[in-house]
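Can you read through this structure? Questions will come right after.
Here the complex is missing a single protein chain, while all its other protein chains stay put.
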Amino acid sequence: MTRDRQPPETDSFSLLKDLSETPGVSGQEEGIRDCVSVHLAPLVDDLRTDTLGNLTGHKRGMNPCGNKVMLAAHMDEIGLIVTRLEQGFLRFAPVGGVDLGALPAQEVTVHGRTDLPGLIASRPPHVLTPQERENPFSKAELFIDVGLSADALAESVSVGDFISVRQSAAELGNGQATGKALDNRVSVVVLLQALRLLQQRRHAWDIYGVVTVQEEIGLRGAVTATFHTAPDVGIALDVTYAEQPGASAEEAMPMGGGPAIGLGPNLHPVLRELLVNTAERTEIPYTNEVLPGNSGTDAWAMQVSRSGVPTALISVPVRNMHTPAETVALKDIERSARLLAETICALPDDMSALALDRNG
Amino acid sequence: MRALIEELCGVFGPSGDEALIRELISQHLTGLVDEIRTDRLGNLIAVRRPTAGNGDGKRIMLAAHMDEIGVMVTHVDAQGFCRFTTIGGVLTNTLIGSRVQFANGVEGAFGMEGSPLSRERPTPQKLFLDVGASARENAAVQIGDTAVFRSSFGAVGDRLFAANLDDRIGCAVLIQTLRELESSPHEILAVFTVQEEVGTRGAATAGYGLEPEVVLAIDVTATGDFPEATPMEVALGKGPAIKIMDRRMIVHPKVRGWLENAAKTNDIPYQLEVLELGTTDASAVQISRAGVPAGTVSIPCRYIHTPSQVADLNDARQAVSLLAYALGGEFA
Partner (left out) sequence: MDELLEKLSIARGVAGQEGEVRAILREALSEHVDELSVDSIGNLIARKKGSDANENQRVMLAAHMDEVGGIVMRANSDGTLKFRSVGGLDPRILPGKRVRIGKEEMPGVIMRAPHAARSGRRVMPISDLLIDTGGARGIEPGDMITFESSYEEYGALLKGKSFDDRVGCYLLVELLRGVYPCELVGVFTVQEEIGLRGAGVAAYAVEPDAAVALEGTVADDLPRQQDISPTTELGKGPAISVMDRSAHADRRLVRILAETAAAHDIPWQFKQPGVGGTDVGTIHLARGGVPAVAVAVPCRYIHTPAALMDPADVKNTIRLMSNALSGPLGRPLRAEWSEE
């Protein structure tokens, strides 16, 4: 697939808008991969796509030590898939952790023979009983309406066609932005902006910037990409819950407070210390995100690849997660990119500097 | 092929205890393959080297699981009743009234604590097995022994009834495919896997060990063709289903295209499958090492994981044709 494109804008919002608005439901990442490729290609020495569809940009380091750092930002987004055609309407199933509560009356794109606009149909409250009105819609009550007759629908749409949420990206007040799939296009922007900063910098380590697939259905792309890359260090880039009413105070990070550096058994303590020290040294505001177990990110897969990979996690706080109304503070993206670039430059030549139990 | 399915359905093989079914399948493979071996977890691996083409074929792994769901004895009480745990996704509301059989031929009937008129939904903790003993000392089974669900093999026309069509019908399709496939440019790695029902464990290690370039699972799938079924397009008797997605995996578009082309070119009826629950061996092999293009050919089956599963013989026959045509040609 070729795309006719102007030389891409490189400010964070323009990148985020382009990436957010390009569809890429888990398992059908061709479109978003092409879009990321356009932005990634000028920043790396070579680019390859692997068996599952992960896109890897390789940027060589200065040093012949041969150490490899793998960055992982997933490009897939949650979405829907057609399970059945029923009297001119579509039945669907979720792909990934879709929040059904934010779906009714939402516009979508059905990726059939061609892309079709559609919406999640819901019966109006006027015709429902009071009890029915009390309850949220169940999946059995929801259909997708694309405005075609049953025959025309069968011509254009088949079981197994993917469906993505249809929502443009926009700037809000106070340097915030909104759109769909900010989980995890925000981190793809972090990856791109970090690589852009590194164009002017010397770094010893080889960088493998991997834009992974199928994260939302079980970290599947990161599993195979990490095995293939066999990195010495892994850094996962993802989003996390931002503070908002209803979010648990101890699990949410402040909007605009800078990148959240993961802390917990999933993350390597010495590598984490390097990130924290780097943030302190370069005066980048950051927060600590305590993760008691599974981080739910590509870091969980990277850490246990082959005989183990020291892994860190940088997350950008996002509100309204897994809805079409995700919001982010743009400066958190830029600070995350700076932290990532500075950390890469600070990676030690000698891996023994990352050994556990150095003090005894 | 009906006889083959019936024979395979008659042999004991719960997850982790696949020795008997492995032995039977192994006999059926004699003469059909170039090499046959058993790996460290117990997967039966049959290799047929390329018989056509000029060496540009692929290493294609075909996986059908030998194991079936069942129960394991956890305790034998003083009166000889057995408490049990389930192996794989046993539906506890199907237990009352069904029968199990142990490897040594001992039968087991399920009983439930309390009055038989109670409307309570059975939980495994309330159920026990009656194995015909009158005391612990004369029970013919002990802790750790396993049993499988058994009901007589039946047929009405081409509709087949058995307790373990999942996945003995897939094993039969794989054996029959090896019989009918005359020549192939590909190296065929036919793997009869273990422990699928407890988490696609055998396929995970076999996939690592074999390093295939393409993997296809041959397994049953649910249908949407009975009253108030979960909406899904798949129905019995409309041909094999080519999987697009299930709970764990999304099929590689190239694999799906390869299978669809083979079906269309050869006028084999087929259906497209999106399954909201469950998965197959292909999902484990897909993320083995650096990743393997993966797909599944499914045989539609009603009432999976109950003691009365129903499938259509024609779907199985057409699955064989689909696989034979696809494997006989290029992977593209």
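Should a chain be cited, it is by its letter among A and B, assigned in written order, with residues numbered from 1 in that chain.
By our rule, contacts are C-beta pairs under 8 Å (C-beta built on N, C-alpha and C of every residue); 3 or more make two chains touch, one makes a residue touch a chain.
Fair warning: this is a prediction, and the values are worked out from it, not measured in the lab.
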| item | value |
| --- | --- |
| Touching residue (missing chain; options A:263, A:279 or A:329) | A:263 |
| Residue touching the undisplayed chain, where the options are B:52, B:91, B:143 or B:229 | B:143 |
| Full-complex contact with the absent chain, from A:123, A:281 or A:306 | A:306 |
| Contacts of chain B with the absent chain, listed as residue ranges | 15-17, 19, 22-23, 38-42, 72-75, 77-79, 83, 85-87, 143-144, 195, 198, 201, 204-206, 208-209 |
| Missing-partner contacts on chain A, residue numbers | 248-251, 263-269, 288, 290, 292-294, 303-310, 354-357, 360 |
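The working rule: only the chains that are shown with their structure count from here on.
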| item | value |
| --- | --- |
| Length of the line joining the C-alpha centres of chain A and chain B, rounded to whole Å | 36 |
| Complex contacts: residues of chain B adjacent to chain A | 224, 231-233, 244-245, 248-250, 252, 271-274, 276, 286-287, 289-293 |
| List of chain A residues in touch with chain B within their complex | 26-28, 50-52, 81-86, 91, 93, 95, 140, 158-160, 214, 217-218, 220, 223-225, 227-228 |
